[in-house]
Structures are given as structure tokens and as C-alpha cells.
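Below: one structure, written as C-alpha cells.
Of the protein chains in this complex, all but one are displayed in their positions.
== subunit A ==
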């Protein structure tokens, strides 16, 4: 392995030095443009890991691992003629012989792209070393910070810029008392003005991060209470256990210096508008490059350069790089901060509008031209909902309204967003993927008629997602402009809402997807949006076994195989344990099955047991044994009733006033298998102490001395919502009648994948209306709803028992149709006495180096 062989075929060699965010984006863009057919591409990365997301580095301490921070797909580096060499720094460039030199030898190149990035600048301060001289740039740096934080109480970040505040956030999430020391008289001096900096300081300090401004550290000595003492000018000092420097970046241009490439006046590899260096076969992109003498320390301009270079290397028309917009919108320590264009009002004659809310430490500034006609820049602290509109005004030179102040003043309801018709065709809607308004319009003209289609076709809104609202507005406006009524179509195949489809199915007695599509839809196939939605409606209405041949292709994979697919393609299995009550024999039976099939076993939040790691062809055998032991399917895979959680109630508990387990069993038995717009969870508590946490469920029942209190539309999960008290002191029969009506009314009227909590919030008339419909029967549909529910209840059949009886249905449960073996790519490792999926690292799928053939 001393010398890389010369390339083995006739393709020219393209070497990319650096596998950071920009280097990675360049490779991505090259591959997308088919560069794999023109070049042998070799990528050299200094770090042992492939490119990862530096922008979200602080999440590493919040639990994200290196793997989840990795950018894009590993598959990119398995593309033909793309070779990734990690942990292999390029130490020298031999321009005369067009070769790079690594510790593994030389490799000649035809084209070279330098994307070596930058390194953190640490000012020369006496006494700064070890834990008093940490930096914040790579995952390795973060590991050092984490190690230093062990046993530490206080941590200081030197530098109050964007990265410094991110670093402070990282220290905070490590449980340290975080301090920020900034040399300038305000935070984020580049992006913010004085008032903006002050508002940000107030917000950050209210979160417990202390800010020290106008402080220059002269030296670091031993501390008295903490480990170090930072000595500022005068007598001033601050003690701390560790110090992280984040005082700016410097371009990593060592290779350029060594090989004699032209440099910028303040460092960085000098590039022209085509990102070419002084050597015509070498490009430089990202933070190592100096365009017009300046370095761009944000990822977006780096991506812009990467795109330009990828295009020109693939002989496509490349857009010249002529500087970049440094506007930025971000959340620092939970605070919205935005800076657009000329944020400081540096343009001669410019004037500013300012809004200051000292109570909420919120600040907005709009900078306009001398004639007041165009917006030049803006500063936002505390609320970035103004950002998109202001950015469009600034970037596209849109004429300002008569009173520009309205753009930054607080508003009652929805944003007085810029009329999207005012945006020119060239306006960038999605900056991550560089999608213009014109591109969206042409996608519409080519037949994309829903938002999902637009996202698929243009990729708009699939990066950071920040443009979603704007994208939706543009899309709906353009549809209206084309005389199309803005529809709430399910997808491109059905111009109906889920609610309308439900009615059509119900009224016309439709029992198959094909019939509904033929009568009310477009095309002959459908898609992964409408098929599961219609499958769910059909099940809610008619409750036929979901494994019937006409229903199978409608189901999401979990419903199709009646199990939950996990990340490695194996399934988890959850037998129903009604009310969380289980006999020792049944527990043993579950244990025996888990042991026999070597399944990872975990108790769920819904008082049942989840068995992980089953392969497709094992599912029928597993279920055969579970059914034999008296279990039924738990529908953990379906948009349907999951569990009815319960406490032990009056049977055992000294406080219990009703038999909560008995009621939970009755409810779970009645509604099991009910398909609905989204999953549904119940709980029953035996007294007001509420041990079953019923108020966080879609349907919560709490015992009283006189019967049951019914709570509806609660939710845990991502957006918690307390259930609302709906009716009090109900007897058993009334309780069930109300729940029948409530559930069927929800199923009838909710949108696709809308939980009861969101449905309830969007219900016109709110809780009072719901009470009128369910309790007072104001729509005279009470009987109908109850009958519909009764039919679903009567037709219940355990789907697994049904499938096991039918060899035709079982044919689907084969990993391979032509081989009885299991999937050879599924690997497990043992952890804490059970097996779990092997990570990519453990599989060594990430090669440290890959040699040319």
C-alpha cells in the first residue's frame, strides 16, 4: 500500500481534498451530474468519520450520535468510481507533477478541488493550555470538551459570535454553568446591532447563561475556587473549570502555502469567479477559499461554490460565484436570531425602523434605502417569523409598502406576509436546494397538483424545511392564478379530503380501492398517500380482514405484515395484553416465544411487551405460538386502538372507587381492531389520583364515587395536550355510548393522520359543539354512529388468526419467494444480555480507506 497505483482505466482523476460539509456537498453535486462516468473521483478526509453536520454540532451532547449527524447517504461513496479515503490527510501537493501526497503514497490528479475548511483561531494568551484551551469545531473537540466537563461546575466560552453561543449551548447541555466572554461591546457583533445584541443578551441571561462584554483575557492562571482564573484588564477576573475558545476561524490554507498557490491578502486560497485558484487545474471552495479577499464562514456560500465547481467540472453552465448573501436565520440557545443584508445600516443615507419590546426582550430593525423604496437589511431577535418576508423584500428589491414599519410591528393573527404574487420569478424560495419561484411554477405547469408532488419534483422544502410555509403559499397562489381552486386534495389521485372520501365510501357502499379510484379518482394506480388512507377508511367503515387480497396492497408495510418494521428491516411483535393484565402463564408463554426466536424484549409505555428482531418469514410461526397461548394481535402496527392502560383500581388499591381494570378490559375488548385516522390510546384510572394518566390519552376515563368522568382528546408524545373533561358521573352504558359516538364522529370527520387532539383544536365550535353532537345529538346522527360502531365491533376478528388459516395470505410472509433462507445482511450484536441490530460501524460498512482496484 506504499504507492497508489496510477488510475487503472482511461478516466481522468479528480481529487477532492476535505470531506467536511462543503467537500461532501461537492461530491454529492458531482455524482448527481454524472461525474462518476467522466472521472475517477478520490475524496480524502483528515477526520476518521465521513462528512457530518457541523451546524448542529451541539446536538451531539443532546444525545445525537456521530452516525446520526453524518451527512447524506453512505451509498454516495459506494457509487461507481467514487473512492473515499478517511483518516488520510493530504500532507503535500506536488503541482509540478500534479500529485497529492498522503502517508499512503502519491496519487496523481487531473483536477484537484481543495475543500479543507478552516480551523478555530485561538488568541495567544499566556497560560492557555489543556482544559483552558479547548476549541469547538470537530466531533473530536467535542469529546475533549465532554471529558473536561467531568466533575467541572463552570465553563467559559471565549467569543460571543454565532459559534461561541452554540458552544455555550453545548456547555449548558453538559450541565455546566455557562459563561460567555466577548471582546466586543455586544453579542454577535457581525450580525447584530447594539439593541439587537442587548435583546439577545437579556434573553440568554434569562436562561442562565452569563454574558461578559468588552472583556479581553490577558492571561490564565490557577484559580482559587475553580480550576482556572481568567485575568481581564484591570483587577477584573473570572474563575472557571474549563475554557472553550470560539473567537473566529482561520482558513485552512497550509497546502496552498506549501505548494505556492496564490493567497488572499488576509489568508485563504485566492479564487476567481469560477472558484479557480492561481493554478488552472485546482479549484478551492468553502471556508478555505478567499474570494475578493474575503472568507465566507457560513455553509450556504460554500454550497454555492461547490455547485459551481461541480457544474463546471461536468461541462455544464456554471453560475459564477460573485459573492454570497450572508443573511442568516437561526436559533441560538432557543432564541430566534435573524440577520439580513445590510443589518447595520452601513449604506449611506439609509434609514431604520425599530421595534423594541423590553418586556419580552424582543427586537426588530428594518433598514431601508434613502428614498424609502427598498429594504436593505434587517435584524431580528426573539421572533424569526418575520424573516422570510423581510428576506424576500431585501433579496428581490420588492417595492416597500407605504408604511414599511408594518413589516416589523407585532400583529394580531397571521403574518401579513408579503403577497407571494409580488415575488419575481427569480426569487429563491428554497435556499437549501436553490429552488426558484419559476421552478415551482414550471413543476405546476408540468402537472404537479399537490404539495407533496412539488416537493418530490423540485426538492423544495426538503432541506432545513424553513421555507415550508412560503412554499405552500406560493404553490396555492399559483394554483389559484391558474384558475384551479386551491384544493385540500388527499394527493394527485383524489381531489377530495379524507372526510369527503369517507362519506363517498359510506354513502355509496364502496368496498374496494379500485372502485373508489374509478368513480372518484384519477389514474389506475394511486400512491403511498391515498392507498393507506383509503385502506383505513374502508376498514373503519366495513372492517373486513386487512389481509384480503384487494386490501393488502393498500396497507403501509406495517399493516401489510401486521408487525412494526424497525430500522434494519426486521419486525417487532406486540401481542394484546388488555388493560395490562396478564397471567403468569401468559407471561411465561411470551418469554418462551421470545427465547425461542431470540427476540429482544422490552416493556412498552402502554403496559404490554414488545418483541423485536423477527424476520418476515418468522412472523407466522411466532404468531402461531402466541395464538396457541391465547394471545391476539395488539394492532401496534395499525392506525387503530392501541391500548387501554389501567391502574389496579378498587380491587386492590385502598383509594380505588371503581373497578378500573374491569372497565379497561371492557373498553379494550370493544374497540380493539377499530381502524381510525390515527392511532388511539385510552386509559382508565380507578380514582382521582389518576395513576393511569388518563388525561394524556385520546379517551381518558377516571372513576368517581358515582361512576365515571370522561376526558377526551388528550395526547402525550410530541405535542402534549391535556384531555378535556367532557362528561361527569356516567354509568357504564352511557360511558360506552358516548365513546361510540365520539370515536365514530372523529373517524368520519378527521383529516388523514390527524390525532384527536389536533382534530379537536380544528373543530369549529370546539368542545361545546362536540358535546352538542355526542351528548345532545344535535345532528341526529347518534343512532347511526352507534350502529356503525356496533357493526365494526361485531365483525372483529384477530387479523393474525385470520391470516394463519389461509395459505394464500401466508405466501406473503416469505423473506424470499425462491429461497427459504433468511436475509444474510441482518446482523445482531449482544448487549445487556439480549441481541440488537449491529450499527453500521460495527459492520465496518464505513471503510477507513478504500483502495483503487
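Here is the rule we use: a contact is a pair of C-beta atoms (placed from the backbone, for glycine too) under 8 Å apart; a residue touches a chain by one contact, two chains touch by 3 or more; residues count from 1.
Going forward, contacts and distances are computed from a predicted model.
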Per UniProt, and picking from "LuxR family two component transcriptional regulator", "Nitrite reductase small subunit", "Hydrolase" or "ATP-binding cassette domain-containing protein", the hidden chain is "Nitrite reductase small subunit"
Contact with the hidden chain, among A:62, A:87 or A:523, goes to A:523
Missing-chain contact among A:553, A:591, A:605 or A:717 belongs to A:553
Out of A:345, A:532 or A:575, only one touches the absent chain, namely A:532
Contact residues on subunit A toward the hidden chain run 28, 31-32, 72-76, 79, 446-448, 453, 455-457, 459, 462, 492-493, 523-529, 531-532, 549, 552-553, 556-557, 560-561, 565, 567-569, 616, 811-812, 814-819, 821, 823, 825-826, 840, 845
